[in-house]
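Only one protein chain is missing; all other protein chains are in place.
First chain written, first letter: the chains are A and B, and each begins at residue 1.
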Amino acid sequence: MWVKIKNWLEVRIGLEELIRAQLTEYRVPRNINITYTFGFVALFAFLIQVITGFFLLMYYIPYSELAFRSIQDIMTTVPYGWLFRQIHVVGSNLMIVMILLHTLSVFFMGGYKKPRELTWVLGTLMLLATVIFCVSGYLLPWSQLSYWATTIATTMPTAFPIIGDRISELLKGSELVSGITLNRFFAIHVLLLPLVVAALLSLHLFLVRRIGISSPPFGKSGEAERPWTEYRHDSHAEGYPFFPDFVLKEMIMVMFACAVMFFIISFLPTLLLPEEANIPADPFRTPAHIKPEWYLLAPYQMLKIIPNKFLGISLQLIITAVFILWPFLERKEETNILKRPRLLGFFILSLVLWVVFTVWGKYS
Amino acid sequence: MKKREFLTLLLTLLGLTAAGSFVYPLVRFLAPPSGKAKSKQITFKKSEIPVGEAKEIPFGGVPAIIINRRDKGFIAFSRVCSHLGCLIDYNKIQNRIICPCHGALFDLEGNVVSGPPPKPLQKFPLKVEGESIVIG
Partner (left out) sequence: MRYLLTLLVILLPSVGLTDYREEFRKEFLTKPWAGVQVPKDVCVECHSTDMMKPEIRVIPSQWEMSWHYQNGISCHNCHGGDPQDEANSMSPERGFVGTPKYAKVPEFCGKCHVGILKNFLESGHGKTLKVSGKGPNCVTCHGIHNIQKASINIINEQLCTKCHSYDRVKIMKQALFVTENKINDIDKRVKILKSEGVYTEDEDKELFSTQAEFRTLFHTENVSLVRERTDGFIKKLNQIEVRMQKTFEELRFRRNFSAFLMLLFIGLGIGLLILSKNPKE
């Protein structure tokens, strides 16, 4: 039966050759390490978000008077609604963590260098899109936490002179965060961003496949030695097959990521849903300690300590631009970061600063 | 070989269990609710509630009140005050609804006139059919 289906497809699309080229004879470098699975786990987390998001969409009501109530219904009345909601909440944080780890490892191993600059740019744009996903999704439950965190987030652009107020109003759709903001963010979260990320993702994956997987610079691979003057695809003839070997490694990481996700759902269900997340939004009462989510604490704290708002926001924009365009700013050919102490120092310093600001933001 | 076969079998079992543990909740999640909309109706004779009087009854597990208003006829709403949950009282002499806890005043449509409540009282659907009134 199986053979019959395979033959049917073989005659039409050349299934065997497809499997050979894309799976079994597609090889990954011998010295590939575990960090190379992070990208796939991030993709998996994204797919989980899409699926759970779709199911949540069936019961969520994007109207300010009913949004909070609909989420409570999902959590208490709809059978196993709590499971899908919790997966969506924890999964979103998992996705950000995996993307951050993926970014760090790509940076560390020089995977952004020629010829992979475009891949990096697309990746950073996806990171930003994911952050916007999180900010827009955060408002949807219309809780105290949602309302006030969004108020702060949409008010920050006012630091820009002249156009700042306009931008802030455009984001909110009204003077204050209101039902209009909710519907706007809903549209962005449910349609615009998924399409944008899908497009970026397809290009990103195409480039990875077309250019070829980079080799970790710490072993012998010979890639850094040849100057890149014309297109070529490194087939890693001495590597091992993508399928089933590397796919197996990716699945192991996925399983452990899911285990961590369900550990949080079982034993720390209120880690990402503090008390303010369970109180309906009240525009007349600001909770005592409103803070953005952990992934935004570092920029938030940085903004807080720079007394001049305009300078603060400009600095953040400059840093973001540098981040996106990094492969065009740092062009030395050596991919092994251990041979480049200043770059290594810069990497460690940035990471430490980010952690320090995040922790500071949490406790200040 | 045997070890590998055993392992594959074990993994298949675990995988199927995991898949089933998501399929079952999904099916329950998508299935229509089990008779949640139990619209129990209560019927009264119009004569049971004279004009200007009210009757307090439990409806759907919630204490409710039916008022025969002097100008606009019958109306039914929940007695649970939308502020903190105390049960409101209808004062037939002064023809107004007041909450004994923090003095909230409601009009005879259930809307807030003064006081701390953020929302009007929950109204229940009421139909007048001939000589009887049907709630729900």
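The rule we apply is simple: a contact is a pair of C-beta atoms (placed from the backbone, for glycine too) under 8 Å apart; a residue touches a chain by one contact, two chains touch by 3 or more.
These numbers were taken from a predicted model, which means no experiment stands behind them.
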Chain not shown, its touching partners among those shown: A, B
Which residue of A:18, A:187, A:259 or A:356 touches the chain not shown here: A:259
Hidden partner chain, touching residue among A:10, A:165 or A:234: A:165
Omitted-chain contact residue, chosen from A:163, A:191, A:311 or A:338: A:311
Interface residues of chain B (partner: the chain not displayed): 3-4, 7-8, 10-11, 14-15, 17-18, 21, 80-81, 84-87, 98-103, 115
Where the missing chain touches chain A, by residue: 72, 75-76, 82-83, 86, 147-148, 151-152, 155-156, 158, 165, 168, 175-177, 245, 248-249, 251-252, 255-256, 258-259, 262-263, 265-267, 269-270, 273, 275, 277-278, 283-286, 303-309, 311, 315, 318-319, 322, 329, 346, 364
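In this section, only the chains that are shown with their structure count from here on.
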Chain A and chain B: spacing of chain centres that average the CA atoms, whole Å: 41
Touching residues (chain side chain B, partner chain A) in the complex: 25-26, 28-31, 33, 36
Chain B contact footprint on chain A (complex, rising order): 55, 58, 77-81, 83-84
